[in-house]
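The complex appears here minus one protein chain, its other protein chains still in place.
Lettered A and B in written order, each chain numbered from 1.
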Amino acid sequence: MDVDLSVEKLSKHFKEFTAVDNVSFDVERGNFFSILGPSGCGKTTLLRMIAGFEEPSEGTIRIRGRDMASVAPNRRPVNLIFQHLALFPMMNVAENIGFGLARRNESKAEINKKVGDILERVNLPGFESKKIHQLSGGQMQRVAIARSLVLDPTVLLLDEPLGALDLKLREQMKIELKRLQEQVGTTFVYITHDQSEALVMSDYVAVMNEGKFEQIDTPQKLYARPTSPFVARFVGNNNRLLGKVMKSSGGLTELATPNGDKIRAATQLNVTPGSRAELFIRPESIIIEPGELPDLNRLQVVVGSVLFDGANSQLLARSGDADEELLISLPQNRQFDHIRAGDHIEIGWDVSAGNCFVMS
Amino acid sequence: MKKKVLSLFIAGGFLFGLGAGANAETLELLTWKGYAPQSLVEKFEKETGITVKTTYSNNEEMIAKLRATRGAGFDLAQPSQDRISSVQEKFNIYQPIDYSKIDTALIIPSMLEAVKKNTMVDGKSYGVPHVYGTSGLIVNRKAAPDADDYTALLDPKYEGRVSYRLKRPTLIAMAFAGGTDPFALYGDEAKYQELMEGIGQKLIDAKGLVKTYWTNGDALLQSMRSGEVNVAMAWDNGGWKLNAENPDIDFVAPKSGALGWIDTFAIPAKAENVEAAYKWINFMMRPENAAVFTNAEKYGTASAGAIEFYEADVKANFERSFTKADIDNIKWYPPVPAKLEEIEGKILDKVKASN
Partner (left out) sequence: MTPLSRARSRLPLLIFLTPILLWLLLLIVLPHFDLLRMSFRVENNSGDMVWSANNYLEFFREPIYWLTFTRTAVYAVIVTVLTLCIAFPVAFYITKVAPPRFKGFFSLLLLMPFWVSELVRIYGWMILLRESGVINHFLVAWGILQQPVELLYNDIAMIMGLVYTSMLFMVVPLLSVLDSLDDSLIEAAYDLGSNSATIVRSIIIPHAMPGIASGSIVVFMLSLGNYLTPNLMGGKNSLWFTEQIYNQFIASFNWNQGSAFGFLLLVISSLIIFIGLKLTNQQLSRVIR
């Protein structure tokens, strides 16, 4: 596969502060690549360096192999969708979309045709003469995307463009954006702090924290096998259990939690007994009343509260006098509707379901 | 007009009504800069307990101010004697002077009679003489040794070093310099217009020589001091003031005659404190007070005995600038008929607008 965007050892230092710290990654042609991280992690700075609005302190950015070091933003084959879209309020829809084309000195007829085509593509046919303030949030979104896509950029950069939308519209736009990307085949680099956006749309997700990439992986792997405690905590819901390593052999490590529970977890390497470790276990990996299933960690817990939320209903339960409550997903067949707060239940999970990290 | 005055009164009443009533007696004086020296104001206030409030102005603005209020707002004004009768006829902004309230023994008799005659409307007189002086040339002798008449203002020799006011005295002076007596044509509007148009054209032709048309006396003196202007038409006292600093500069009585003016005391029609006005007139005409004014401002006054209190240089100034013949040649302004000022105004506008 061809690489559209290649970032190598890229850093950005501000006064006494490093926003982007030695980041390297490649994005293949046609991929939807997301950079996921909390606010302030440096993802916007990274994106602005790719777009050309910030000068990197170190490292190189290549687009289709061409070094972008001395290329101004208006000459780069990338376009940026701004967080607040930055549509030009003094122009109508057609003028907004045709703006970049006009800068390339394309003919009026050519521009009109391309604008019409791209509006068709983003499901806004006939919107040419509409004013920006007449559009709904979703329509503005699509005009902004159309304005960049019509220029046929090598890489389209998106800076949390769904952030300002309400929840329902955001869900809808996620799907629409994904579909659009598949249709046009343009390489997308998308930054967000919303893990669900990243997981739903992306081919690859990079999790960023304090200027560094923690992990680059497919959404599935990122979810199932996070390589760092930060990723485990940041991507999806996770229960975190702390414990001391009792013994470790043959890829199986036994932990003792502060309140005396014994837990086994699969680990890749053997761990020195006595060191401290943390285990992350997904709410949906926990089985309620597991019966006779083999190879499970089993705990007796007291239900603290029942959180009914339709398909996403969950329980909060505590083992003995443990510090933290465990979050447990309720299966959708409603077989546990009888559970009430204060009930004593047994839970369990497969020893290979959790992710265990040694703490330094 | 009535409505406007009324509305101003009401608004003024809201703002100042309470305050004004409680105040001590005041004299609202509308006068020229320098005509009410601070030392004399203080002396007057001490003697009479009347507070003097001065507003500085010139002939045209004095008339406009009093016309706007139909003679209200001031207790005493100081227009030139030639600008009283026609204005009074038309706008009725002054009240007749009660000469019995004035200590006429203090005033040079010939001057009092002349002013009485010139300010007479319907058998009543409206002015008391106060200050007199002349307009002529102020010349820097070093740079312009032969400037001895108004024509020097039009002489290409002094290109860029000439300054005068774009006001009626300049037109009058140019008429005399050209050999015509404009005062003789006061009665003949058409001829006067023709004369003025000719003078206007001369001024337009010579406009390139002018540094600037001065409007502020102090600014003119500054220009002469710094050598930016060497020949100017201005009042005699300015030349004498400069002479004290730089002997090269002096006032020169022009060959075709200095223009003599007399500024008066006149009481506005709706003056509120007429008594204070008469007190001020009598106070200012007392020889010792008149001399204080003359010594400071270098202007002569109509006070009969003041000459004894003059400082030596004041006398010397006069003797240096005026020979006996020059004094006889002074052209005293007769009262100006109303319509003429409009003619002059248009001519002056044309001069200023030309390139």
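One rule holds in what follows: a residue touches a chain if its C-beta (ideal position, glycine included) is under 8 Å from a C-beta of that chain, and two chains touch if they have at least 3 such contacts.
On a predicted model such as this, the values are computed, not experimentally measured, just so you know.
Enquirer: Taking the entire complex into account, which one of A:F25, A:F99 or A:F336 touches the absent chain?
Expert: Missing-chain contact among the listed residues: A:F99.
Enquirer: Quick one: which of B:G178, B:G227, B:P287 or B:G305 touches the chain that's been left out?
Expert: Here the residue in touch with the unshown chain is B:G227.
Enquirer: From the list A:V20, A:I35 or A:A51, which touches the chain that is not on show?
Expert: Here the residue in touch with the unshown chain is A:A51.
Enquirer: Out of B:D148, B:D313, B:D326 or B:E341, which touches the unshown chain?
Expert: B:E341
Enquirer: Taking the entire complex into account, which one of B:K101, B:K157, B:K191 or B:K350 touches the absent chain?
Expert: B:K350
Enquirer: Have a look at B:E25, B:E61 or B:E194 and name the one touching the chain we're not showing.
Expert: B:E61
Enquirer: What chain B residues would touch the chain not displayed?
Expert: Chain B touches the missing chain through residues 1, 3-4, 7-8, 10-11, 60-61, 63-64, 67, 87, 90, 160, 167, 207, 210-213, 215, 226-228, 338, 341-342, 344-346, 348-350, 352-353, 355.
Enquirer: Where does chain A touch the missing chain, residue by residue?
Expert: 51-53, 72-75, 79-80, 82-84, 86, 88-91, 99-100, 103-104, 147-148, 151
Everything that follows uses one rule, which is that only the chains that are shown with their structure count from here on.
Enquirer: In whole angstrom, what separates the CA-based centres of chain A and chain B?
Expert: Spacing between the chain centres: roughly 89 Å.
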